[in-house]
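One protein chain is absent from this view; the other protein chains keep their places.
So, chain A:
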Amino acid sequence: MDELTLLKEAAPEVAPPTTEALRAGRARLAAAARPRRSRRPLALGAAVAAAAVAITVVPYADPGPTPAASAAAVLRDAAATAAAEPDVRPGQFRYVKSLTQRRHPRLGPSGIVCAESWYPADGAPVTLPVHIAPNSVPGGCGSALPKPAERSMLVYEGPPAHPRAHDLPTAPAALRARLYREAAKGPRAWGEDPGTPADQLVFVFAERLLEESAPSALRAALYRVLAEVPGVRLVRNVRDLAGRPGDAVTRTWGAERQEIILDRATHRYLGGRQVFVKPRGDWRPGDQSAVAQIRTAIVGKAYQRP
């Protein structure tokens, strides 16, 4: 079968538009087509606003000019906390239960998805056992785990989003040099927007590595590297996706602010967030996606719950 036929047959099965969606779209068009009595044609924007669904704008904290020293102090604390955490031994797995939420520019937030992942000791698995509870609400991961034949995997192939944890040095100076070398491959190599500077790429690498369960020595070293990245700011008194109080270490470039959220008291890693701070295409300031790690533990095998 040639690849074009394959692609045609692989087109996702999609439901036709609902009657409501068709009606709503038609109403917006009709509103644009009928000028008001004043005879001034409706601006397209006004027509859209008139028919728009109510949108909740989530207020976001503007970091303002905070001294870099505060961010560095929090990061050093985070490094100490991370270094003291137990590591996974060969043959064991780190169990991570997390909540994720994405936001559509106009339809608002997606549902909160609960995922459980099992990371092996040497990290960076080719296939990562994962259970994503459908139609989740917090606690939705309590659903029954799938039978072996029905299990999903996260397949780590294709363009990488960050350098692999198992290859990285854990001495901070060496790690720093390595991360900047990787960043020098350019933003496209990492699926980021053209023009993204190296400092932002390094921040994003750290954010992603922390989300994916790096060993404790690497996490500690990542925090130390971040303490020396220019442009990193601290935002105190945030809440993560699970509502927990935290401090966020952030770096903004372009339209997005990247955040690493740490527990307020211990500066243990809680999760990450990406917030739009400027309009970009359909995105509006305040639109965000977030991950909160709500439970981590060491277990003996994949698909075992602590």
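In the analysis below, a contact is a pair of C-beta atoms (placed from the backbone, for glycine too) under 8 Å apart; a residue touches a chain by one contact, two chains touch by 3 or more; residues count from 1.
Note that contacts and distances are computed from a predicted model.
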Protein name (UniProt record) of the chain left out of view, among "Lycopene cyclase domain-containing protein", "NADH-quinone oxidoreductase subunit L", "4'-phosphopantetheinyl transferase superfamily protein" or "ECF RNA polymerase sigma factor SigE": "ECF RNA polymerase sigma factor SigE"
Contact footprint on chain A, counting only the chain that is left out: 2-4, 6-8, 10-18, 21-22, 24-26, 28-30, 32-35, 44, 47-48, 102, 104, 106-107, 110-111, 113, 131-132, 134, 136, 146, 149-155, 157-159, 191, 281-282
